[in-house]
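Every protein chain of the complex appears in place save one, which is left out.
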Amino acid sequence: MSKTMTRLTSEDMKALIGAMQAAIAENAERLTALDQAIGDGDHGINMKRGFDAIAADADAICDKPTPQALSAAGMKLVMSVGGASGPLFGTLFMTLGKSLPEDFECGAFADAFAKAVDAVAARGKSSAGQKTMLDVLYPVSDALAAGKSVGEVAAVAAEAAEATVPMEAKRGRASFLGERSIGHMDPGSCSCSLLVNTIAAWISAKEHAA
Amino acid sequence: MSKTMTRLTSEDMKALIGAMQAAIAENAERLTALDQAIGDGDHGINMKRGFDAIAADADAICDKPTPQALSAAGMKLVMSVGGASGPLFGTLFMTLGKSLPEDFECGAFADAFAKAVDAVAARGKSSAGQKTMLDVLYPVSDALAAGKSVGEVAAVAAEAAEATVPMEAKRGRASFLGERSIGHMDPGSCSCSLLVNTIAAWISAKEHAA
Amino acid sequence: MKKFINDPSTALQESLAGFAAAHADIVTLAPSGKFVRRKELKQGKVALISGGGSGHEPLHAGFVGHGMLDAACPGEVFTSPTPDQMVEAVQGVDTGAGCLFIVKNYEGDVMNFDMAAEMASEMAGARVLQVVTNDDMAVEDSTFTTGRRGVAGTLVVEKIVGAAAEAGMDLETLQELGKRVNANTRSFGVALTSCTVPAAGKPTFDIGEDEMEFGVGIHGEPGRRRGKLISADEIAEEICEGIVRELGAARSKPVLLLVNGFGATPLMELYLMHNSARKVLEKQGVNIARSLTGSFVTSLDMAGCSVTVTALEEDMLTLWDAQVHTAALRMGM
Partner (left out) sequence: MKKFINDPSTALQESLAGFAAAHADIVTLAPSGKFVRRKELKQGKVALISGGGSGHEPLHAGFVGHGMLDAACPGEVFTSPTPDQMVEAVQGVDTGAGCLFIVKNYEGDVMNFDMAAEMASEMAGARVLQVVTNDDMAVEDSTFTTGRRGVAGTLVVEKIVGAAAEAGMDLETLQELGKRVNANTRSFGVALTSCTVPAAGKPTFDIGEDEMEFGVGIHGEPGRRRGKLISADEIAEEICEGIVRELGAARSKPVLLLVNGFGATPLMELYLMHNSARKVLEKQGVNIARSLTGSFVTSLDMAGCSVTVTALEEDMLTLWDAQVHTAALRMGM
């Protein structure tokens, strides 16, 4: 992420939404399969419903300044996804929106992201090490705070998702399985990593083009 | 069947019951499979329940003279089999009992058998050519009337059962299938042939031993 | 075969024992196990007795009680009961006004109930009349053959005739009413999977992952034809247009729409089918006055459903709405 002040244009935001929607759609089956193994088999379907809803409303959302657009996208997720991931991803985006100034640089983004992750933990009454999306969100937050490059942040996310495989779930549906949850990747962690990677790729491409 | 007067002893009858019970038990799965193809998949189970019930009461049944024993066996079938085969096989045995003198020779047996088959047709409101047990019972009745040997009668029964394969059912559950009933042997015809062959084998063995 | 059972040969009696214990306020299982009867008989009322092979639960025992049946005789799975069961039932529930047998049109049932009726009148001097139901449109009607099967429409006959019996109607009039309801009723069923008879241990028929059976009976009998799986709307269209055609002039009457599951079909799909059927019927100008959705006349664990339509004459509509208190159907009390 560039160290200079950034303001996402409406076009940027639309492009980002399109990229995230496409990434979720392409991986929906895989996400659902992960959830079939240790959950109830709907995670891909849920995420797709949410990002399709955001995309359907992208014009209105992207008319707003970035913080408000993030809040609006979060509210869309809350109102369209349901399940555990709806309130959690919704809270993530909504809190990010609430905490971000209109023009922001890397440090401000990292601060806002940290607040957003804490809000997710509060909403989910959960913490790190419980085999949930937090196990990707916290490492990503730390990497951002440490000023890592977008490529590095993306790698952290991917590794963190991978690292949920040997964990025993303590929160979310997978917790019902106890020890049997070991050996499978947490679906929500997989979508977090996917979204982080998608955003990182978009930023890299843009920086490269610039 | 011998032309001389016959009187079945209690032991004869018990042996016959045992032979029929064994034949049905050995073939129950095959009969059920035939009924799965064009009926409701219970014919073997039904027949087995009936002949097991007769066998369980064989002492009491075989204490009686042959005609009364036949009637009692028929009543046992009626009260234990259910389905279409219960009343029909029951009527066959009951009418045979009612029509047979205590001492009988071949001709009297053929007459009684013909009456019994007519009673089956009346109970079933059915006639020859409808792909039912009657398509074995009538040829067997004719063969008996013609004074054929037990071996010949058994062969007639087996051929007649085989001949139900290309027929279209007009009575019984298979009739619901219309043309799709073509190409399968009628289960009730198969059990008739099986019983006739079992009895024939028993008589042959006895005559041979005598 | 995967079922909650201990032993196929005792499954029926264990299930009946559970049923009777669960509904001891409504029914009693005869000590012989041969029939289930209404706990409190109503003196002077015509006794309604039905029965048939088991595996169609809640039919028939689930419909024993106030405003419906007085006794139900459960045969082995998919095998009609034996005459002694109905004879015992007549002796158990006839309070002097006579008995009406409600029999589904299968030769096994018809013959066993016929024999029972003969025996009951010879032995006990009981007055017995019968109504034979044959609502299954999938089979061609004919007097030279077995003709149409009795399927889910039997429930409609039992409910309406049951209400009339409760109201004190006499035996002959009840028989006439039963025949009239049956004549006004048509059903058609489709299956997505086979059922498995416990004693047989394997499915009655094989069916491909993309196939369905049209015109299936309630015993997993192969139906009219095998075809590709089609959508709920297409199924509803094929079934309902056929039913409306067969009902002829009666289609202008208010109708009862029964969407019936075969045992393994979830309610979510049945209500969706109800929705699809309703759209077709309404497009055809049919007035759906009453409806019932659920698994009432089943085929063990078969996935599938049937649609039944009864054209309701005025008396039938009133009788349909009458109080009923049975294990599987309860209204107004």
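Worth a mention:
In order of appearance the chains are A, B and C, and numbering begins at 1 in each one.
Everything that follows uses one rule, which is that contacts are C-beta pairs under 8 Å (C-beta built on N, C-alpha and C of every residue); 3 or more make two chains touch, one makes a residue touch a chain.
Since we're looking at a predicted model, the values are computed, not measured.
Taking every chain of the complex into account, the absent chain touches A, C.
In the full complex, chain C makes contact with the omitted chain through residues 2-7, 11-12, 14-19, 21-22, 54-55, 57-58, 62, 192-193, 209, 212, 229, 231-233, 235, 263-276, 278, 291, 293, 295, 298, 300-301, 303, 305, 330-333. Annotation for chain A: contacts to the undisplayed chain at residues 32, 36, 38-42, 45-46, 49, 78-88, 123-124, 130, 170-173, 175-178, 180.
Everything below uses one rule, namely that only the chains that are shown with their structure count from here on.
Inter-chain spacing, taken between the CA centroids of chain A and chain C, is 55 Å. Chain centres here are Cα means. That of chain B falls 32 Å from that of chain C.
Put simply, the C-alpha centre of chain A and that of chain B have 75 angstrom between them.
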